[in-house]
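In this view, the complex is presented without one of its protein chains, the others remaining in place.
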Amino acid sequence: MKLSIKVNGVSRDGDVEPRTLLVQYIREHLGLTGTNIGCDTSSCGACTVHMNGESVKSCTMLAVQADGCEVLTIEGLAKGDEMHPMQKAFMENHGLQCGYCTPGMVMAAIGLLKENPSPTEEDVRIGLEGNLCRCTGYHNIVKSVLAAAKS
Amino acid sequence: MIPAPFDYKRAGSAAEAISIVSQYGDDAKFLAGGHSLLPLMKLRLAQPAVLVDIARVNDLSYIRDAGDHIAIGALTRHTELEHSSLLQQHVPLLSHAASHVGDPQVRHRGTLGGSIAHADPASDLPATTLALGATYVAQGPNGTREIAATDFYKGFLESALAADEMLTEVRVPKMDGAGWSFQKFNRRAQDWAIVGVAAWRKGSNAGVALVNMGSTPVLATSVNNAISQGSSVEDAARLASNEAEPQDDMNASADYRRHLASVLVRRALEQSSC
Partner (left out) sequence: MGGSILGNRVLRKEDPKFLTVGGKYVDDLLDESLLTGALHVTYARSTVAHGKILSIDTSDAASMPGIVAVFTGANLGLTPQPATFNPMVARSALAMDKVRYVGEPIVAIISETREQGEDAAEMVIVDYDILEALTDLEQALTSSTHIYESCGSNAVFDTTALGMPDNTGDAFFEGCEVVVKQRVLNQRVAPCPLEVRGAAVAWVDGRLYQWLSTQHAQGARDSIAAANGLDASQVRVITPDVGGGFGAKIGSYPEEQLLGRLSKEVGMPLRWRETRSESMMALGHGRAQVQYLTIGGTRDGHVTAYQMHVLQDCGAWFDMGAILAPFMTRPMSSGVYAIPKIECRTTSVITNTTPVVAYRGAGRPEATAAIERAMDLFAAEIGMDAAEVRRKNLIPKFDEPHTTVIGQTYDVGDYEVALDKALNAANYEELRAEQARRRSSGDVKQLGIGVSVYVEITGGVPPMGETAKIEITDDGRAIVYTGTSPHGQGHATAWSMLTSEQTGIPMENVELVWGDTDLVPSGGGTMGSRSLQQGGVAVFKVAGQVVDKAKAIAARLLEANEEDIVLDRDRGAFHVAGTPAVAKTWAELAVAAKADGGLKHEEMHSVASATFPFGAHVSVVEVDTETGKVSLIKQIACDDAGKVLNPLLLDGQIHGGVAQGAAQALLEEVRYDADGNPVTSNLADYAFISAAEMPDIQVVHMETPTFVNPLGVKGIGESGTIGSTPAVQSAVIDALSHLGVRHIDMPCTPMRVWEALHGRK
């Protein structure tokens, strides 16, 4: 099936099997491997990207469902060498270790602040319920998101 | 994990979607947000031959004031229910329950109609709309019909919808200032409820329904009747499981579920009474 998705500001045309997941399309067809796959059940959030400005799990969407939409991935966040404030906050607060959950976590965190620009610690913890991390104990992730909200 | 192969059709209108599904019968499935169906397809527990994508049927995404009730288009997403001021004003229980479905990403994709049509007893919104006395509108090849929520849930993942019928609207009576409570008891925030309770109360009227207490969402009729007959909250809550047939699973035995139901119903009614 033919499709056209604007990814990180650039229109990309493709041709996929209907069963191709959006995350596969992003990774394997477009070569944007920053977005990761961590589970089979929409549980871990490693594949989180933004579609039309909202966080979604790209493993639980068909690529064809995103036809005509705008998708933003981790690769589209920084402006040249200037990291997005959320990326900076993760760096400054050691919000990542192995890095595998990180792209999805950052995208989910940005989505969280869009809906709630001044969250409490509790809001952040609940807001990230759909993103799993095995390294950080979430402590510094929560700190990163709170720091980004302040900045 | 990747779904088994299927044909994909995109419908521009409800009528078109219904006519496509009519062609393929049981082999076809409607795809709305996909957050109930796609996980099953990835695990290959569902292998429909044809998916009819209805997500672009724009005229089915709305939340409208319809006098004594709020009319909600079937394709309205959970996030829209969560953030709708109209719903917060008139049916706050539903708006609040929607904020507990899955996680934020799931709520950005999942739809009210999809959740109800999937008829999962462990889902939050089927039971919530049941508690609220909602009516569902189904459209088929021969027009539309209304189905009371109380007549809708037929069995595990089974509803009164025919294969070629599509849920198009959910009509939820306004709560008119009734007290309400939504109790979701789970292991982790993102999990389905081990037991959930949606409840409202106004004077001697109450509506209580249970999540994950049987093969369908369960209306706690005994509780509701007891309240209307003047029972105390505590006495009524003891009847929580009268209509339920809870299962044993990894997280809870049936006994434990019954116990939880009575505790949570009591708490929900207390909260609704304030």
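As written, the chain order gives the labels A and B, with residue 1 at the start of each chain.
Simple rule for what comes next: a residue touches a chain if its C-beta (ideal position, glycine included) is under 8 Å from a C-beta of that chain, and two chains touch if they have at least 3 such contacts.
Quantities reported herein were computed from a predicted structural model and do not represent experimental measurements.
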item: Contact residue for the chain not shown (choose from A:5, A:51 or A:124); value: A:124
item: On chain B, residues whose C-beta touches the chain left out of the figure; value: 1-2, 4-5, 39, 43-44, 185, 187-191, 194, 250-253, 256, 259-260, 263-264
item: Where the unshown chain meets chain A, residue by residue; value: 17, 19, 27-28, 31, 33-44, 46, 74-75, 77-78, 83, 87, 90-92, 94, 96-103, 106, 121, 124-126, 128-142
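The rule we apply is simple: only the chains that are shown with their structure count from here on.
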item: Chain A and chain B, separation of their C-alpha mean positions in angstrom; value: 28
item: Of all residues in chain A, those that touch chain B in their complex; value: 1, 17-21, 24, 40-43, 45, 48, 51, 54-57, 59-62, 64-65, 108, 111-112, 115, 126-127, 129-131
item: Sites on chain B touched by chain A in the complex; value: 1-8, 10, 31, 34-35, 38-39, 42-43, 51, 53, 55, 79, 83, 102-106, 108-109, 188-190
